[in-house]
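Dumping the structure here so I can ask a few things about it.
Take a look at subunit A:
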Amino acid sequence: MTIAPPFLSIRNLVKDFDGVRAVNDVSVEINKGEIFALLGSSGCGKSTLLRMLAGFETPTGGQITLGGSDIIAVPPHKRPINMMFQSYALFPHLTVWDNIAFGLRRDGLPKEEIATRVDQMLALVQLSAYGKRKPHQLSGGQQQRVALARSLAKRPQLLLLDEPLGALDKKLREQTQIELVNIIEQVGVTCVMVTHDQDEAMSMATRIAVMSEGQILQVGAPGEIYETPNCRFVADFIGSVNLFPGHVTIDEHDHVVIDSEEVKHFVPHGITGVEGMDVTVAVRPEKMVLQLEAPTVEQRVHANEHGHNCVEGVIASVAYFGNETHYVVRLDSGVELKVSRTNAGRYDESLRREQRVFVWWDGADAVVLTR
Partner candidate 1 sequence: MKFLTHLLSLRWITGRRFVIGVPFVFLVCTFLIPFLIVARISLSDVDPDHPLGTLLTYTDGMINLHAKIANYLFIATDDLYGLTYLSSIKFAAITTVCCLLIGYPFAYFMARAKPTLRPVLLMMVMLPFWTSFLLRIYAWKGILANQGIVNHLLLSLGWISEPLHMMNTPFSLLIGMVYAYLPFMILPLFANLSKMDLRFLEAAADLGATPMQAFWRITVPLSKSGIIAGSMLVFIPAVGEYVIPELLGGPETLMIGHVLWDEFFSNNDWPMASSVTVVVILLILVPMAILNKYQAEQREGGRK
Partner candidate 2 sequence: MTSTLQRWFGRGWLSLGYIFLYLPIVVLVVFSFNESRQDMVWAGFSTKWYGELMNDTEIISGFGLSLRIAVLTACSSVLLGTFAAFVLNRYRRFPGRTLFSGMASAPLVMPEVIIGLSLLLMLVSVQKMFGFPERGFTTIWIGHTLLGMAYAAVVIQSRLQEMDKSLEEAAMDLGCKPRQVFFLVTLPNITQALASAWLLTFTLSLDDVVLSAFLSGPGSSTMPIVIFSRARLGLDPRVNAVAALTILVVSIGVIASSIYLARAERRRLKEIAAAFKGE
């Protein structure tokens, strides 16, 4: 199997603003056809990185290569890259049709071809009847579709999305996520998107890069990032997590035992590390089991972990979400654990506040983090 060369290659990219380093030595490679998300909270540098790809900011250092050629020196209007702006940036003085045709006209394409393309694009986003309208005569969702059509009209090699769903309300967001991915995959364009919303990134992207303070902490498919975060920050940033700081007491090639304040952890695989090392064990709330009696040996998946990976505490709060219930369990030491369950059956009355419970999990579901 031949591995395709990376389509978009970013190497050691740096951007300084007035002595503040917004993007700090970022290197990543993006493959043709994938939807790549830059995920992070505001100020982490993701928007700056996107703008450097578009050409609106000049990097202080580093290289950007698209399809083999260096594009840093190329001004934005000459790059084969198109961007969909967070505010949509539809030209208010032009109709929908003219908005989409704008980029094509700049290229000097013949009239008939422009007409064909624009009609194609309108059909793609299902707005064929709206060509004559002006942007202010459209709803938010419709404006977004026009913005998308406009950015795809020139068949760019790379499509950039800046917080694409930020301006939409929740219901519309879920629907649009699916539509957006469908259209992008249908067209087959490589896409880099920027978002602070992890649900968006997880559901839409092929691969995600988690960013913080100008650096990329981890790159991987959504499942990878969620199940095997490589550091505390990523574990905590994506979804909810319970973190147990502790140190390694037994280090074997097929299992490790980690001591932390409330519980002994048994993890059924080896880790790269040494005895006595300080680590953090991360366990996701949905991997934990909540029950009134202590777990029996038969319930445990691995026999040797009986006595490990189990704590006792009191339910501090119950948050019912319809499909799920989130519990906060307070341990005797004061530490609070987050446990969540899907409500496969009806509402369980026996689990309420002040109830004493046991929480246990399978050691294989724990992730050991060294940083």
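Criterion: contacts are C-beta pairs under 8 Å (C-beta built on N, C-alpha and C of every residue); 3 or more make two chains touch, one makes a residue touch a chain; residues count from 1.
Inclusion criterion for the candidates: all candidates are chains of the complex that A comes from, given by their letters.
Worth saying up front: this structure is predicted, and the values here are computed from it rather than measured.
Among the candidates 1 or 2, the one that touches subunit A within this complex is 2. Only residues 54-56, 75-78, 81-83, 85-87, 89, 91-93, 102-103, 106-107, 133, 136-139, 141-142, 150-151, 154 of subunit A touch candidate 2 when the two sit together in their complex.
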